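One protein chain is absent from this view; the other protein chains keep their places.
For subunit A:
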Amino acid sequence: MNEFLIEGSQAIDREELLIELMDRYGQDILQLVYSYVKNHAVAEELTQEIFLKIYERIDTYQQRSSLKTWIWRIAINHCKDYLRSWNYRKIVISETLAKESVTKRETVEAEVIQRDEEDLLAKEVMNLPMKYREVIYLHYFAELTIKEMEGITGVNQNTLKTRLKRAKEILQTKLRGRI
């Protein structure tokens, strides 16, 4: 038995690394994916595929960008590929966020008004078209700088700034008089 453990030690290095990366980034990636696909089951499935992709490609990581940037880029590309795919276009996702928020609001009706306003903002962010939701999420939720966002999305900084501005305008219109 001992012999097997010793002989196996080299082979599990990459697996150990994957476990480490899941501990460190699992939660971030699942949320990131959910912000794109807005469906629990799909988000879990894609997150699984993303970590397997990371495992397969880990030796191609060149340290030209930070590990986080590298991982997030893989995750975002995977989400976008999925959203473009035939699968997604054919099967219309039924689990809309609006529905979730309504039930949530019913259950927490008694909570202070402040909470209600926050719910509304979160809901409207999730209802933004993808390119605007993406910038709001990366900038305000993930707290990335415009430069980091450029590295992760491959979209240039000026475009990102324009999108952020536009995204805020849309949110402002939607929430006018309510926040």
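Assume a contact is a pair of C-beta atoms (placed from the backbone, for glycine too) under 8 Å apart; a residue touches a chain by one contact, two chains touch by 3 or more; residues count from 1.
The rule is short, and it goes like this: contacts and distances are computed from a predicted model.
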**Prompt:** What is the protein name, per UniProt, of the chain that does not appear here: "ATP-grasp-modified RiPP", "DNA-binding PadR family transcriptional regulator", "Iron transporter FeoA" or "Cytochrome P450"?
**Reply:** "DNA-binding PadR family transcriptional regulator"
**Message:** Could you pull out which residues of subunit A are in touch with the chain that's been left out?
**Reply:** 1, 3-4, 7-8, 10-11, 13-23, 26-27, 29-31, 34-35, 40, 43-44, 47-48, 51-52, 55, 58-59, 61, 63, 67, 97, 100-101, 104, 115, 117-119, 121-123, 125-126, 136, 140-141, 143, 168, 171-172, 175, 179
